[in-house]
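Only a single protein chain was left out; the remaining protein chains are all shown in position.
Take a look at chain A:
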Amino acid sequence: MSGTLPPLVEPAAELTKEEVARYSRHLIIPDVGMEGQKRLKNAKVLVIGAGGLGSPALLYLAAAGVGTLGVIDFDIVDESNLQRQVIHGQSDVGKPKAQSAKESVAEINPFVNVILHQAQLTTENALDVFRDYDLILDGTDNFATRYLVNDAAVLLGKPYVWGSIFRFEGQVSVFWEDAPNGRGLNYRDLYPEPPPPGMVPSCAEGGVLGVLCASIGSIMVTEAIKLLTGIGEPLLGRLISYDALEMKYREVKIRKDPETPKITELIDYEAFCGVVSDEAQEAASGSTITPAELKAKFDSGENFELIDVREPHEYEIVNIKGAKLIPKDRIISGEALAELPQDKPIVLHCKSGARSADALAALHRAGFKDATHLGGGVLAWAKQIDQSLPTY
């Protein structure tokens, strides 16, 4: 089943003289025209995350004349965002991302009304936040929020444009459980559950080519405009996967899976996605030291071994002096156990504390009962103890 879908939004009553001048290149496309542009003016679109995908999405939605843009983000602009989050600039570092995004949108198009939601999207607030919008764009950075966005959209019967990115690859689609003509489906029909925790790194762990955000974000905006104005063939029921290194787009068709459990309520998404495995959490409990405690160990000349469980290229970016590099996978597989000292306590660390907790669980299992890990990883060390170190 394919074909155009009816427009999501009724047209606004009119465009002002200034709006006609601004949007003239849209107005002279017959498929958009005055009517399509008036629909955009009347549209309310929520962008989840003013990060990698949210940046180009917000900029182009604003320039296109979407009348109301909601931004939900609780994060602060960090220097490491600027390589790809083009809605933020150097002078925005330290500012809330939502605020920074609002200022950029105002500069691009003062006719856009921006609504800020400076909060983390949660099971408690998701339905209230989504309710007033016609369309949602999901550009979040973690599986737990992605399933939350899906389920909340399903419960409210709202369509959403979904995009995700990693290194050189991106995926993008449109999900809408209540789509007309029996075309309804949701994210769980494609991925019933997330990969096991730790299998698929986040962009913070694995990196992302900055411009990939534009490649995928621009497809997301294209789909949003098509859905709002009811033109073209929407990406509903199709997934595009893009490989920047090969420079190839592949398309697969997705159908409703009758075995996908019906979504009836919002759940505990952290638990569903196993954000940190129970075992890792248990290992870390009571065996986590702070950066100050680690510094005290160094200062007192204590005999211990500090092991960095990140990847070699991360070690090259920044490392704690004296740390020995043994990537997590080699510890978990058991391959590196023979390289670990038996005669002194071990302290593990990674970037932010998640991977070292996983490795810690493996060490406890292997009998290294007094092993500990550094809470917050090298980032916390750089922030609290040695500010001369770069962070990433």
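Note that in this section a residue touches a chain if its C-beta (ideal position, glycine included) is under 8 Å from a C-beta of that chain, and two chains touch if they have at least 3 such contacts; residues count from 1.
Rule of thumb we're sticking to: contacts and distances are computed from a predicted model.
For the chain that is left out, the UniProt protein name among "Sulfur carrier protein ThiS", "Aspartyl/glutamyl-tRNA(Asn/Gln) amidotransferase subunit B", "DNA polymerase IV" or "NADH-quinone oxidoreductase subunit E" is "Sulfur carrier protein ThiS". Screening A:E79, A:D178, A:E233 or A:D257 for touch with the missing chain picks out A:D257. The chain omitted from view is touched by exactly one of A:D138, A:D151, A:E177 or A:E311, namely A:D138. Checked against the full complex, the one of A:I165, A:I320 or A:A382 touching the unshown chain is A:I165. Within the entire complex, the positions of chain A that touch the omitted partner chain are 49, 51-54, 138-143, 146, 163-166, 169-171, 190-196, 199-200, 202-203, 206, 208, 239, 241, 246, 248, 250-255, 257, 259.
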